[in-house]
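Missing here: one protein chain of the complex. Every other protein chain is in place.
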Amino acid sequence: MTTNLLSLRVASQHLLAPVGIVLASMALPAIANGFVLFQATQVMVFAVAILGLNLLVGFSGQLSLGHGAFFAIGAYVAAILMGQYDVPYWLALPAAGVVAFVFGLLFGLPALRLEGVYLALATFSLAIATPQILKLSVLTPLTGGSPGIAVSKPQAPLGLPLTDDQWLYYIALCVTGAQYLLARNLVSSRSGLAMLAVKEDPVAAKAMGVNLSVYKTLAFGTSAAFNGIAGALSAMAVQYISPDSFTFYLSASILVGLVVGGVGWLPGAFFGALFVLLVPNLAEGLSKGLSGAVYGAILIALIFFLPSGASTFRSASLLRTRRKP
Amino acid sequence: MELFVQQLVAGLSTGTIYACIALAVVMIYQAIGHVNFAQGEMAMLSTFVAWQLMQLGVPYWLAFVLTVVLSFGMGLLIERTLMRRLRHAPPLSQVAVFIGLLLMLNSAAGYAWNFTVKPFPTPFGTGPFLGASWISQHQAGMLASTLAILAALVVFFRFTRVGLSMRGATSHPVSARLLGIRVQALEGLGWGLASAIGAVAGMLIAPIVFLEPNMMAGTLIYGFAGAVLGGLGSPAGAVLGGLLVGVLENMAGTFIPVIGGELKLTLALVTIVLVLVIRPQGLLGRKLVHRV
Partner (left out) sequence: MKTTTRRQALRTSAAAMASLLSFGLTPAWAQKTAYPGVTDNEIRIGNTAPYSGPGSAYSTIAKVEAAYFRMVNDNGGVNGRKINFISYDDALSPPKTVEQTRKLVESDEVLAMFNTIGTAANLAAQKYLNAKQVPQLLVGGGATHLVDAKKYPWTLGWQPTYYSEAVIYAKHILANHPNARIAVISQNDDFGKDYLGGLKDGLGDKAKSMIVSEATYEPSDPTVDSQVLKLKASGADVLVNITTPKFASQVIKKVAEIGWKPTHFLINISVSVGAVMKPAGIENSQGILSTAYLMESTDARWKDHPDMKAWSAFMDKYLPGANKADSMNVYGYVTAQALVQILKQCGDDLSRANVMKQAASLNKVAFKLMLPGIFANTTAADLYPIQQLQMMRLKGEQWELFGPIISSGAGQ
């Protein structure tokens, strides 16, 4: 009886922070203006993208410098479906995820043969080639070429007194929550454990019968799907996409967010997203022309002094909780 | 037919640019078993240093030598301060540091020297080579220099103690240490050499593409493609690969209708992926077998 109460107390202490954050997030539109909601939506977009990359890197041990490509695919699919085919946004979002998933699988297949530095190289090339592929003149009727595509914001369903910004914010909140829970489940499921085994010791895992190829490819596809959905959300928030929105800098930002949040720790995605969105603005405040250098310097400093990113703090608090009798 | 030959030669001369970069990439790979994504930016920075020296009145060859020495030092410094601490870090952390370095170098160069293109002098003269209109003296000189560096590297890796030790240290660090080889020092040397080669590459390329902070951004990936195609472990392969990539991309641009010119980066991407998947050791590299 007492142990149940104790564990209940532990659980409630654990949940206080996340529940508090969720409640605060839901209340945000009441006190924040459109621009702040826009920024908050952007943070969530990046968090979803980083979650996706985390699934790949943290849980299946593969590397990718090119996830911006899947982000771009999701964005374009959503923009084209909504703009040219009048598909409603709540269909376009999952469609973006599905298409990105397929492309993720397609890239994941050859990626199976690549490891470490080779995979990094291949995905780096993907990131660099993405803007040019998006500009290919054969695809222009669909993609709109360099001028890009203007995207309409989803509007609140009839009756709800919400502005477009607020409505999109709530959509993003729901999507992010859903993606987070999905990621959580994947990680603790059998497949998730299999993927972890693959990451820790691929040879042993193979010897134990884990089908490496299937899991690694699925991991690639799933992480691509997450990035595709993030891209679609981003397209709706910014209301404009063009090939130059998806340069190598985007892939680098997602990677940086992952490192800052901490590889293998799902909640870290939010810290990483905050970092990626706020720090360049801070750096600009320090020196307009040198913002890239400040950003790079902060990144390197983090790797040296805080290599596990935000997840270092997590282990500390977990340890303290465990020490209770 | 004349157009074909002209494009072939043009492809070879662009390919020489890629070959130069590929050599630096292979050098680093030989030294530390990693690909340095910031290689291009380091080369660009070195070229700016050379340019600045010349602006201050230093004559070309002196500036050239000084730059090579300074770049060697820069590579060594990076290894000592940054990379040494990351020896046992996960590959992701190392890659993230390379990216950070890339961002810092690019931004700093842009801030210091702004983004307007600057002409960079060539020691080889600017007229047509031996009267032929499709290859200039500089391009011929560049090709000759690349081959010279290649020859030096081959000799270094095959016939000198240091070179052989370096190859041993990368493939079997533990055994190498047991043999008394100072693995750490060799890594520093490798970084320094790669940095120096990058500087030479930059100074050879700048007269053609003009000096500006983003001059390497476009060419780096073709250099990677060339290095991969030729084999990441083979300097000769790097040069061969670079030349092939240059020719391939030129031919595609001229002879594939409509989208030929737009496919260059895609071609590089496809080359890298296909080679790494089908024949990871490239054309001239040696196959690595992983013992379980």
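All chains are identified by letter, namely A and B, in their written order; residue positions are counted from 1 within each chain.
Criterion: a residue touches a chain if its C-beta (ideal position, glycine included) is under 8 Å from a C-beta of that chain, and two chains touch if they have at least 3 such contacts.
None of the values given here were measured: they were computed from a predicted structure.
Enquirer: Among the chains included here, which ones are touched by the excluded chain in the whole complex?
Expert: Within the full complex, the chain left out of view touches A, B.
Enquirer: Write down which of B:L77, B:V154, B:V183 or B:A217 is the residue touching the left-out chain.
Expert: Hidden-chain contact among the options goes to B:A217.
Enquirer: Using the touch definition up top, pick the residue from B:S136, B:S165, B:S195 or B:S234 that touches the left-out chain.
Expert: Reading the full complex, the residue touching the unseen chain is B:S136.
Enquirer: Check the options B:Q6, B:Q52 or B:Q184 and report the residue that touches the missing chain.
Expert: B:Q6
Enquirer: In the whole complex, what residues of chain B lie against the chain that is missing from view?
Expert: 2-3, 6-7, 10-11, 13-14, 17, 107, 110, 114-119, 126-128, 133-134, 136, 205, 208-210, 212-214, 217-219, 222, 250, 253-254, 261-262, 264-265
Enquirer: By the contact criterion defined above, which parts of chain A meet the unshown chain? Give residue numbers in ascending order.
Expert: Touching the chain left out of view, chain A contributes residues 9-10, 13-14, 16-17, 20-21, 24-25, 28, 31-36, 38-40, 42, 128, 131-132, 135, 137, 145-148, 150, 234, 238-242, 244-245, 247, 249, 274, 278, 284, 288-292, 317, 320-321, 323-324.
By definition in this document, only the chains that are shown with their structure count from here on.
Enquirer: From the C-alpha centre of chain A to that of chain B, how far is it in Å?
Expert: From the centre of chain A to the centre of chain B is 33 Å.
Enquirer: Which part of chain A faces chain B closely enough to touch in the complex?
Expert: 57, 63, 65, 110, 113-114, 116-118, 120-122, 124-126, 128-129, 132-133, 135-138, 203, 252, 255-256, 258-259, 263, 287, 289-293, 295-297, 299-300, 303-304, 307
Enquirer: Mind listing the chain B positions that touch chain A in their complex?
Expert: Going through chain B, the ones touching chain A are 29, 33-35, 37, 82, 85-86, 89-93, 95-97, 99-104, 106-108, 110-111, 221, 224-225, 228, 258-259, 262-266, 268-269, 272-273, 276-277, 280, 292.
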